[in-house]
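Every protein chain except one is present and positioned as in the full complex.
For clarity, chains are labelled A, B and C in written order, and residue numbers in each chain start from 1.
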Amino acid sequence: MKNSPNSASCLNKESYLPLTPPYLEIEERVRYSETDQMGVAHNKGYFEWFEIGRTEYCRKKQIPYKDIEARGHALVVVEAFCRYRKPLRYDQPFLIRVALQEMTPKKAVFRYEIRTKDDRALVAHGYTTHIAVNKKGEVCPLPEDLVEKIKRPLAD
Amino acid sequence: MKNSPNSASCLNKESYLPLTPPYLEIEERVRYSETDQMGVAHNKGYFEWFEIGRTEYCRKKQIPYKDIEARGHALVVVEAFCRYRKPLRYDQPFLIRVALQEMTPKKAVFRYEIRTKDDRALVAHGYTTHIAVNKKGEVCPLPEDLVEKIKRPLAD
Amino acid sequence: MKNSPNSASCLNKESYLPLTPPYLEIEERVRYSETDQMGVAHNKGYFEWFEIGRTEYCRKKQIPYKDIEARGHALVVVEAFCRYRKPLRYDQPFLIRVALQEMTPKKAVFRYEIRTKDDRALVAHGYTTHIAVNKKGEVCPLPEDLVEKIKRPLAD
Partner (left out) sequence: MKNSPNSASCLNKESYLPLTPPYLEIEERVRYSETDQMGVAHNKGYFEWFEIGRTEYCRKKQIPYKDIEARGHALVVVEAFCRYRKPLRYDQPFLIRVALQEMTPKKAVFRYEIRTKDDRALVAHGYTTHIAVNKKGEVCPLPEDLVEKIKRPLAD
C-alpha cells in the first residue's frame, strides 16, 4: 500500500521494548478537563504530558528549558508519536517516564512512557523529535555547553 | 539502536508522498488559545484538527460519528502521529485534508494533511489508527452497515 | 457575607437581558476534544469561543487583532465571566454572538452569548474586560485610529 505509515505495522504486535533505567519519572493526575465524553483522558493530553516530561528532564540536567529559550534557542517539535494501550480516567494518578534517545547540536529525540501509578501498567508510549532553531525559527545548532549538559547521564 | 522509533528515520527525508484525491478538505483558522509562547500553533492542536477532519469525514459519508457512539460503538485512537514541517500562526487560515487509509470492522486508519490556505504549502501530515470497541471499551467489530458507509468512496 | 462575589446573586434570577442587535454572529461546532466525561462541552471551552468571537469582531471592523499586536499593542484579559444555562454536546452546531459593550483607549469590554443553532436557545452568556498594554505588558492607551475603528457600528 502506498503512503502506508510505517508505525501502523506494529499495531497488533506486542514487540514494544520498555524504557530501561536511567529515565526520569514524574507523577501526575488526570485533570477533569483532560477527559472526554468516552470518560477517559483524551488523546491530545498525552502530548502535553510528554512535554511536561521533557521540561522536567531538562530541569533535572540543570538546564531549564526556559533558559534555553532565554539564550535565543529552541527545540521545536518536528515529529510526535503516541501509541495508546490502556485508558486513564479522571483523577487517576499516573507516571510520566522520559529518556533522551538522541542528542546532537541539531536534533534531539525524547522517548516517553505513561504508566499507572499503582501497578506500573503501560498506558502509552511515544516519542518526540526536535530540531534546534533560533528565535526566527531557522535551523541553528545548539551551543556545545547546552548539548553537553542535556546529554549528561541522568544518574548523577 | 534498540528501541528506535521507525518513523524517526524519515526525519531528514523529503520522501513524503502527498495525499491524492479523493480527500475531504475543511477550512479552519488558528485560534489565539492554540498558540504558544513561540508564537505558533502548539503541537497538540494538530491532533484536535485531525479529529475535526475525521468527524467531518464521517458526516460526509452520512454516518455522523455521534451516531456511531449512539449505537454503542466507538473508534478509539490507538496510535497518533504527526510530522510538523512549517509553523502556523494565530488567525492564519489553513486546510485540513483527510482520507481513509484503511477500514475493516475492527480497525480504521485515517491520514491527514494540514496545508496553508493561501498557497497550499504542506504544514504537517500524520495519521491516526483506531480500534473498534463497545461501550465498555472492549474490542468489538463495527456493524457491517457502518463499515460499508464509511468505506464508500468520497466522490459520490 | 464578606467576600461574596457580586454576580453570584443573579444565580436563580431570570433577569438576564439578552444581547440586542447589532451583534456579530459566528457559527461553530463542538469539537470532540472539547467534551468532558459528563458528555458535554467543558466549561473552559466557552472562554475559547468568546475569544473567537472577539477575533472575528475585530476582523469585521477591518482591524484584525493580529494587526493590533503587530503594531505593538495588546488587549489583555483582566476579567472573564461566564454564566452557563444549558449544556452543549459533541458535534452540536452553535452560535457565538459578540458585541462591544465599552471601548476607550485604555479599556474594552465585550459581551457574548452562546446559543444553539437550531432554535437559538440561550446556552451561556458572559463578558470579558480588557486593558490596553504595550509589548512589555505595561498599561498603554491604544492609538486613536484603532479605537475609532473598533468602535464603529457593526451595521455598516
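Keep this in mind: a contact is a pair of C-beta atoms (placed from the backbone, for glycine too) under 8 Å apart; a residue touches a chain by one contact, two chains touch by 3 or more.
Source: prediction; values computed, not measured.
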item: Chains in view that touch the one left out, judged over the entire complex; value: A, B, C
item: Residue, one of C:R83, C:K117 or C:R152, that touches the chain absent here; value: C:R83
item: Positions on chain A contacted by the hidden chain, ascending; value: 31-33, 47-48, 51-52, 55, 59, 64-66, 89-91
item: Residue ranges of chain B at the interface with the undisplayed chain; value: 32-33, 35-40, 42, 44, 90
item: Interface residues of chain C (partner: the chain not displayed); value: 1-8, 10-11, 17, 19, 37-38, 40, 43-45, 47-48, 69, 74, 76-85, 87, 101-102, 107, 109, 111, 127-129, 137
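Rule of thumb we're sticking to: only the chains that are shown with their structure count from here on.
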item: Same or different residue numbers at the chain A/chain C copy interface, by half rule; value: same
item: Chain pair, most C-beta pairs within the contact cut-off; value: A-B
item: Angle of rotation relating chain B to chain C [CA atoms, steps of 5 degrees]; value: 180
item: Centroid distance [mean C-alpha coordinates] between chain B and chain A, Å; value: 21
item: Approximate Å spacing (C-alpha centroids) for the pair chain B, chain C; value: 30
item: Centre-to-centre distance between chain C and chain A (centres being mean Cα positions), rounded to whole Å; value: 35
item: Residue list for chain B, restricted to those that touch at least two other chains; value: 47-48
